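Let's look at chain A:
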Amino acid sequence: MGYTLNFNLIWRHFDKLWGGLLLSLELAVISIAIGIVIGLVLAVWYVSAGRVVRAIIAAYVEFIRNVPLILLVYLVFYGVPTVIDLAYSAPTSFVLTLSVYSGAYLVEVFRSGLEAVPRGQLDAGKAIGLTPWQRLIHVRLPTMLRITLPALSNTFISLFKDTSIASVISVPELTYGAQWINFNTFRIVEVYLVTTAMYLVTGYTLLFALRLVERRFRTAR
Partner candidate 1 sequence: MLSQILYALPFLAEGFAVTLWVSLLVVVLSLVAGVLLGVGLVYGPAPLRWVVRIFSDTIRGIPILVLMFFVYYGLPAVGVHLQSFWAAVLALTLFKTAQVVEYVRGAVASIPKGQSEAAMAIGLTFRQRLTSVIFPQAFRRFLPPWINGVTDAVKGSALVSLLGITDLMQAINQVIGRTYEAMPLYILGALIYFAVNYALSYASRRLEQRFAFIRD
Partner candidate 2 sequence: MATSSNNSPALLDIAEVSKSFGSVAVLRSVSLQVAKGEVVTIIGPSGSGKTTLLRCVNFLESYDSGSIRIDGKEVGFRPGPARNSGTRQRRSERDLAAMRAETGMVFQSFNLFPHLTAAGNIMLGLTKVRRKSSSEARSIAEHWLGRVGLAHKADSLPAELSGGQQQRVGIARAVAMEPKILLLDEITSALDPELVGEVLAVVKSLAEDGMTMVMVTHEMAFARDASSRIVFMADGGVSAVGPPKEILAAETTNERLRTFLARFRASHF
């Protein structure tokens, strides 16, 4: 192995990686925010809906979970505009895809969370005279959120990693930045070492921070 590491060119173009990392985080945050809304609405709807609605929501969840993300990214960016007269940028297209994608996973998370809320809590809510809507807002959702927080953190971390797929439609996130430096400097090993380190440090920092938040929630209540 006659390869000598030289990071100079990487540092010269580091703004591509740093800017990319920030964009990756931004994509992940916006997507999970929308995904949470989709997941919550559909999960609450699911547990109280009839058979038809349940089947439709289940079909959405199963479809998204069983198709490669990269195909969904292509489908939304290249496919959808050919049938609907709609123009959107690559980042918007990707956020749209990742939101729908995370929504499908979060429906499952929230649905099982809602079902895990102990019956006794709902009975207690009834006993003090709360309306169904009040029971949902004040009893069921807060308990469910605490139950699902770990799964929510995990989903967010994996969405952060999934943002690397955005590079295939030229969204200039972290993986795209790495590819750019790779092709323009040929310091291949260096750029992927640095990129890998950035994903790892960011991912594990997020994980650590989210675990702290979870612990806070558990003890505060």
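If you want to know what made the cut, all candidates are chains of the complex that A comes from, given by their letters.
Methods note: contacts are C-beta pairs under 8 Å (C-beta built on N, C-alpha and C of every residue); 3 or more make two chains touch, one makes a residue touch a chain; residues count from 1.
Quick caveat: nothing in here was measured; it's all calculated off a predicted structure.
Of the numbered candidates 1 or 2, 1 is the chain that chain A touches in this complex. The touching residues of chain A, counted against candidate 1 in their complex, run 1-3, 62-63, 65-72, 74-75, 78-80, 82-83, 161-165, 167-168, 175, 178-179, 182, 188-189, 192, 195-196, 199-200, 203-204.
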